[in-house]
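Before I ask anything, here is the structure I am working with.
Every protein chain except one is present and positioned as in the full complex.
Residue numbering begins at 1 within each chain, and the chains themselves are lettered A, B and C in the order written.
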Amino acid sequence: MRSVIGIDLGSTTTKAVMLDEQGETLGFGITNSRSNYEVACAVARIEARTAARFGMLERALAQDGNARVWLGPLRDAFRLELFMVDLADLRHTIEGHLAASQRPDRKTLDAAAAHVLDVIAAGAADGFLGGAARRSDFFRDIAGAGFVAEAEALARSGRVAFEPLVALYDRAILDVETRLRPRDTRALLDRALDRIRAMPGAAGAADTLAWAVAHVTRQPIEEVAVVGTGYGRQTLPFPKAAVRSEILCHGRGAHRVFPDTRTVLDIGGQDTKAIQVDGRGVVTSFQMNDRCAAGCGRYLGYIADELGLGLHELGPLALGAKKAIKVNSTCTVFAGAELRERLSLGQRREDILAGLHRAIMLRAMSLLARSGGVRNELTFTGGVCKNPMATRILRELVDENYGADITLNVHPDSIYMGALGAALFSLDDLAAGTVPELPSFVTSHGTEVAS
Amino acid sequence: MSTGHVSAGIDAGSSAIKVCVTRSQAGAGAEILSTAVQRIRRRNIGDVVRATFDEACAAARVEPRDLCYVASTGDVDAVDFATGHLYGMTTHARGALHFMPDARAVLDVGALHARAIRMDDRGKVLGHRMTSQCASGTGQFVENIARYLGVPLEDVGRLSIASTEVEEVSSVCAVLAETDVINMVSRGLGTGDILRGIHLSIAGRLLRLLRAAGADGVVAVTGGLAADDGLVACLRELLGKEKAKPKKPLPKLDLRAHPLSPLAGAIGAAILAAYRHDQLERRGRTASAAVAMEAG
Amino acid sequence: MNDPAAAVLERARALVEDRKLSTVTRWKESHPGALAIGHMPVYVPRPLLEAIGCMPVALFGGGDAIDIIRGDSYFQSYICHIPRSTVELALLGDLSPIDGVLFPSICDVIRNLGGMWRMLFPEKYATYVDLPQSFEPDIGGAFYVLEMRRIARELAERGARPLDPARLGEAILRENERRAAIAELDALRREASWRCRASEAYLLVRAGGVLETREHTALIHEFLACARRRSGRPVDNVRVVLVGSFCEQPPLELVRALEKSGCEIIDDDFQLGMRMIDGPIEIAEGEDPLVALSRAYLEKGRDTASRYIGDLVKGAGLVRRVRESQADGVLFAAASFCDPALLDQPMLEAALTKAGVPHTSFKFSENMGQFSVIREQAGAFSDAVKLWGAEGAAP
Partner (left out) sequence: MTEHADAGARDQSQLTQKRMLAEHFDALAHAKERGRKIVYTFVPGNVTELLGALDLLPVLPEINALQSGMRGRSVGYIAEAEKAGHSKDVCTYVKCDVGMLRSGNIGPTGQRLPEPDLLLLSYTGCFTFMKWFEILKQEYDCPVVMLHVPYQTEGTITPEMRAYVVSQLERNVIPALEKVAGRKLDMDELARRLDLSARAEEDLVRVWESARHRPSPIDGYFGGVYYVGPIFSSFRGTEEAVRYYRELRAEVDERVRQKKGPMTPDGEVPEEKYRLVVEGPPNWTSFHDFWRMFSKEGATVVSSTYTRVGGLYDTGFRHDARRPLESLADYCLGCYTNLGLPARLDLLERYVKTYEADGFLVNSVKSCNSFSVGQLLMLRKLEERTGVPGGFIESDLVDPRYFGKANIENRVQSFLQMLETRRRLGPGAPLPERKEARRSLPVLDERGLP
């Protein structure tokens, strides 16, 4: 199958969208951004390919309702297998670091780390199988949370110091994340199948599933055009001709999903963009913050850290506010301090959170206004649109300022709009016969082994 | 009680509470009886203030009621039992003078602020410059980066000093600078080199503050970041590299940190407390009147 | 504690916080067909408006009461705050009782805002008041008289009464009474600042922006009567003059924060327009009151940043004010990005330094809510004066 890919390298997450030649979505992929841009792009792309495979599986099993109900568990098992591979790499890396170190407490640390990793590995299945909910899907987050929890437990027993133990993880995860390892999708799926087979009641469906896996993984997916976008475009691992302005991509992507939208608001980790598009999805004007990251997504990240919460828990907590306390500084770095100060003044946590959310949405509103206001429909994209408090405040502010008849679109996949726009641009390139050279992380295969 | 004024200073900062108890003759010839520091760490500020204060009093073997004057500094609202309040620049200037009598300027860098203060030989503030509302030159910035790199604060200075290759951080913004840091990690740069880059970037900003404040001569580095020798080393390094115009030589600066530097605010407050007590007494007002008056 | 002035201050505060201009609406209801004309700070000839049957309404921005959303979309980040909040208020409909706005020539921001106003609200009257920078009666004075006639004429076309010298004479008298009342208020602050604090004077003078002159005068008199009954005693504070050629007003909380940090503000130029002319506007025997109004501006206008100083010495006026009010020092408080104030400041600072008057400076914006930095600064200033006594005042 021939396909095109759009990749959006964000400051927090890297997203990929794969389309077929008719513009149909094949798969979405996401991973956390990291210091090696090339690896981030490659992983997002592999994730999109994996998603495409699952899409094909679903189509292959369209007729077989019995087998299809096992697709969900298969996916969970696949994720689990993937996690185990990464965990093994983490273990290996930590061992390597310790072996090279001269620390006198090397042996103790080694044993402690091994214990921690054993516990994580033993508990992994529970975290993935049976539809368990996870705070995050990124290896860094899952493994990190587990490591810190176990390390704390160990440290409490007094046998090992907490800081140096956790430092091991902090150091190793950087290596793990920036190393590009091939993903043998077929092998992972086979192992996942083995897990399914062992599940009660799966016996009948397992053979059908196995057939579908074998069938689907034999089909080649060829990427014929790639366009990249994202922050720090100068350093993207793409040839120059394959890079499009993120603003154009976000506008185009959002318009594709919501063809009536004329205004797009994107709040990512480090920037906020307000974009106006015409009836064809072409950007007509835009505004973005510069030089200062005040009031962007990272702001919420700091707040979540301060409270020891996951990002996805912040919004729901804030929804419980009785009022929004007026917050003054939107300097991202000061966010934690402001929170602390207000908590110590005895203000309610929810109310402060509401105020902090409101502060960043107010900044976004002024950018929106500056870019030309909200016309008929507003589409909210970027990571922050996953935060229900942010969307609620946006709705209120839009009502107050532009009237309640404005449609506000927030799509579960809004975070992918930039990548989708990039993919659409690459379809254009394909149609115009001006496909730029493919980036090396796509041409140097071996990163995904399917057959 | 033996002779002299026993007084206390409480520096309520945004990340830590610092307390000092001194004995002096109306602020002259001060002797430090005790000091105490507690990080706030998500605790109630009022409680931490009380606990730190009690700790310092116990260590000095004085009863709180025997203190002639308790001066707060830093956050005005954090200490509800102070006799009076003195402002951070005043106390840091005076405190620095106590352990560094030659100092004629102070560079006070805390968790969320940075200020450069020019003063005379009695610690009177003559001029100053400070940052506001932006974290690009403060302790919190270092803390965040250190956390990101997995380095405990105590090691930051050592690692930075040991670095051999520096990497410049280009972003002004502490958040965007983190992205620079990510880039550096990806290029395989060592933790120390990265920290030094951050230190240099902050040092550059601080040096400009000092110059703008018109500092001249010995500069006492105070506040929590004085404990970060990496930053102090970078400040000195940049100082050496400053280019002066041939006709107008820049004033010579001699930057020094002292083990008591992080406590400068509390020390200064304690000393000035005694001075103020005496001043009011001589004007025929009692210290308790000062409580009422300065609260009103 | 029973503060005899509490009630009148509460009224003043309500007037200042009345964003939606309900007093103006009520005035218009009782004066059917009459126009309410808004004006930006600093100075416009308010008696002229009253004389032609209009109610002058001072527009002091939105303060810290409103969230700026649309207003921000018209102004880059490096422009002061008052135009944003003024546009925001207008777009929110809060200025709907206003039939037109005068934009006096204080700076390019206000000037261009006038042009924006015409584009944003084409149905409303808006004009620029080009105050003369030539102070010769038959050049600048003549131009200003023509400028005022033009405004009167244009407003008459929109329903105001034609300009009548007798009525203008009366309006000027009323204005003089108000000025006398404000002068009395200022004197009280200087002599007994615990009877009238700066934050109170701020409210009382600013309330006049939405009152008829006579009512405003009465309000101040009422306060004065109450304030004189106040008990209390001097506080251990430093006496300062606060300058900044305000157009954008600092939030009341800032004034309070300064007081709390030990600075007693005994003279200021908040709502400068109300004090722009020193002393009464005198009408000479047989003189056209319009010429008198123009002459007062030429001859008695304060040497504030928006006026060309001609051959005067920059800062001499400020030094005189400091001496007269026996202040210990000067606080410069300019709105961020305020060109007139900030360009003037180094010249004034030089004059103060020369005269041995201590001073410090900071910037604010009308919607700021964090005063810690300013408090530190003002606090260090007052500490120095306090701890080192008189010597603190003369380095």
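Everything below uses one rule, namely that a residue touches a chain if its C-beta (ideal position, glycine included) is under 8 Å from a C-beta of that chain, and two chains touch if they have at least 3 such contacts.
Model, not experiment: these values are computed from the prediction.
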{"item": "Options A:S245, A:N328 or A:Q347, residue touching the unrepresented chain", "value": "A:S245"}
{"item": "Touch criterion as defined above, residue of A:F28, A:Y169 or A:F238 at the omitted chain", "value": "A:F28"}
{"item": "Per the touch definition above, residue among A:G96, A:G130, A:P182 or A:P259 touching the missing chain", "value": "A:P259"}
{"item": "Of A:E95, A:D137 or A:D170, the one touching the omitted chain in the full complex", "value": "A:D137"}
{"item": "Residue of C:S96, C:S134 or C:Q370 touching the missing chain in the full complex", "value": "C:S134"}
{"item": "Contacts of chain C with the absent chain, listed as residue ranges", "value": "73-76, 78-79, 83, 105, 107-109, 111-116, 118-120, 127-128, 130, 132-134, 136, 138-140, 142-143, 146-147, 150, 305-306, 308-310, 314, 334, 336-340, 342-347, 349-350, 363"}
{"item": "Residues of chain A in contact with the chain not shown", "value": "22-25, 27-30, 47-48, 50-51, 54-55, 58, 75, 79, 134, 137, 233-234, 244-245, 247-248, 256-257, 259, 278, 280-287, 290-291, 370, 372, 411-413, 416, 420, 424, 427-428"}
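Just so we're on the same page, only the chains that are shown with their structure count from here on.
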{"item": "Contact graph of the chains (line, ring, star, complete, other)", "value": "complete"}
{"item": "Approximate Å spacing (C-alpha centroids) for the pair chain A, chain C", "value": "54"}
{"item": "Of all residues in chain A, the ones touching two or more other chains", "value": "329"}
{"item": "Multi-partner residues of chain B (each touching 2 or more other chains)", "value": "133"}
{"item": "Contacting residues of chain A [partner chain B, same complex]", "value": "11, 33-37, 163, 166-167, 170-171, 174, 178, 232, 235, 270, 291-293, 296, 298, 329, 331-334, 336-337, 340-341, 343-344"}
{"item": "Chain C to chain A touching residues, read off their complex", "value": "67-70, 72-74, 368-370"}
{"item": "Residues on chain A engaged by chain C in the complex (per definition of touch)", "value": "326, 328-329, 362, 365-366, 368-373, 397, 401"}
